[in-house]
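Removed: one protein chain of the complex. Kept in place: all other protein chains.
Now for chain A:
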Amino acid sequence: MSDMDEFREMFFVECDELLEVLANGLRQMEAPGFDKETVHAVFRAVHSVKGGAAAFGLTTLVTFAHRFETVLDLVRSDRLEVTPQIMALAHRCSDCLTDLVTSARAQVDPDESRVDALLSELDALITPEDDEGPIEFVPLTLDFGGPLDFDLPPPMPAAPPAPGLEIAMTPGHQLYRSGNDPQALIAALHKLGPVAVALETAGVAALADWSPEEPGLAWRITITGASYDDVAAVFEFVEDCCALTISEAPVEDRPEPCDDPLPEPAPAPPVAVAVEAPGPTVVPPANAPANASAEAPQSAATIRVALDRVDRLMNMIGELVIKEAMLSQVIQTAGLHEQPDVVAGLDAIRQLAGDIQESVMSIRAQPLKLVFQRMHRILREAADATGKPVRLVTIGEQTEVDKTMIERLIDPLTHMIRNSVDHGLEDSVTRQRLGKPVEGTITLSAAHRSGRVQIEVSDDGGGINRPRVRQIAEDRGLIAPGANLSPAEIDQLLFLPGFSSKDEVSALSGRGVGLDVVRREIMALGGRVMIQSTEGVGTTFSIALPLTLAVLEGMLIQLGDQTMVLPITAVQETLRPEDRMLHGVGHGTRLLSNRGELIPIIDLGATFGLEAPGALDSGVLIVVETDSRKRAAFRVDGIFDQRQVVIKSLEQNYGRVPGVSAATILGDGKIALIIDPEEIVLSLSNDQGRRLAAMASNG
């Protein structure tokens, strides 16, 4: 039954959003002086999950959500004080709810024991009179013949009977003639209290007899919570020109109170058919703004689109950009570039293509918030597992990254957070001895930096114990004993497969994945990871990522008769070497001495087999730094441009080319290969580099 599956899927997608609202709200509640609306939002989220779950007969989920909701209701109605203990419990419940949804989605049995444990904790908070009794939810079986009902009636406290008034209004032609408008009157009534409006069309004459001068419409309005005098005051100026009666409403006609903060829309006033009537068109004043504001603040309309559609659009725009460059080249060759209208037209197209490209990229862009929010949970679990009190500070959650990257960032970040808690932070006793706050702090931050996204995970722990790292690496045969390594190089050892700085494998990080996996995943995204560590102060992992996987900022270089693209992120500097900076080592190997640092020179053209090694004084040297912080100087024949290029797969129709990461199409329609500096440097640098490379590729 695919319809059913579709509804299920819709429900789970909705759940994801609701759970996010929940987790987010709970965190906001931890801040002092939080907005009352936050509690409402949290409550509504749990309530909606419950409603949907009931429709699909997910009993465990419903039971749990109901109990959780009851406790939240106590908080909402100030009957339960928000204490750190309550918040911790709420967080755990939120996690449990997430897990229940996940297991329901995967159609596996949830962990009942955990649910039961939490349920009894929740029950301890609920006094019998608070509870609304056992839940009498009968799982609704979906019947597609009839109307769907996902939301169950909310457990509403019975409202005290409010005095209701019934107003019958039949405007005469004088009313319209004097410039009055029934709509304005009804709107005015609405300010006094909830109204239900019914339009009566019985008085409208048949078309044959109809006279535009004679109005035939009448209204029957029921209002609650307003006094007779106030209502009468509204009609003060129109009393003479319409037939008006104001009377006590019979009880059953009373409209439902509209100030319900739950997501259910207020019952729609029974507005009758809109009829073309003489005088001004009447707009039924249904659900006036007063109700709208009760909804959650996120009101921007969104649509869900399959990613491949956006990808296709992105591809086409890539083509457009290339075609535009081709066109401008043709115009140049044809000598038309001095014609003002041609130039203006071309400029406009270029501008437009650029704007479209940016817009499409922004469609794919999503704030990192989604990932960051998940990390709160990861941190909580890691803190529980290690028994270290930790708090997570997030900065720059709004930083936007390509959607595909967001998904692929979750794993590496999860691992880094766990790593920071487990290995980075000292235990409480040590922290106390060192005079540090007992609670450790892990900061997760994101920012845009020169066309890249910089994500940092830093802890205020003890920093990397370099002598120990070195010792472990030596013991495991990862480095030669006594190898001459700089502190940065020692830090880099952490990224080697099989390296674990903990002697005993802990339950938390002993899962067979190490930082080498993190590094590989980040590199697969076109990014790089760096470590900075200060002893006793802490460690910072920085990840630099491209904004998108589709476009790359590249330097166009000349190798023989070929043009190639070098990713600008690897480029440190370019220079024309002088003789005194060049030093030969043995046969054929040359080093560049640049500000005291000796850097191996790699002739790119020869490496790719495109041309014989060129003389160093005829070309340009580009100093590159790889992700693993290895430096090399690439000798190229020339550099002629720097621009954004659209990345094209080379593997799809051909295969992998060593030293090449992908291809792109240049303005003249020709293909240029994008160089993978990391691979070239690692494969050609010294022995140690080769070993690191071999290890990295094996792991």
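Convention: contacts are C-beta pairs under 8 Å (C-beta built on N, C-alpha and C of every residue); 3 or more make two chains touch, one makes a residue touch a chain; residues count from 1.
As a convention for this text, contacts and distances are computed from a predicted model.
Missing chain, UniProt protein name: "Chemotaxis protein CheW", from among "Cytochrome B", "Chemotaxis protein CheW", "Sugar ABC transporter permease" or "NADH-quinone oxidoreductase subunit H". Note that of A:Leu199, A:Ala353, A:Ile601 or A:Ala672, the residue touching the chain absent from this view is A:Ala672. Of the listed residues A:Gln28, A:Gln532, A:Thr574 or A:Ser683, the one in contact with the hidden chain in the full complex is A:Ser683. Only one residue in the set A:Gln28, A:Ser103, A:Gln183 or A:Asn315 touches the chain that does not appear here, and it is A:Asn315. For chain A, the residues in touch with the chain missing from this view are 315, 318-319, 322, 562, 607-610, 648-660, 663, 665, 669-673, 679-680, 683-684, 697.
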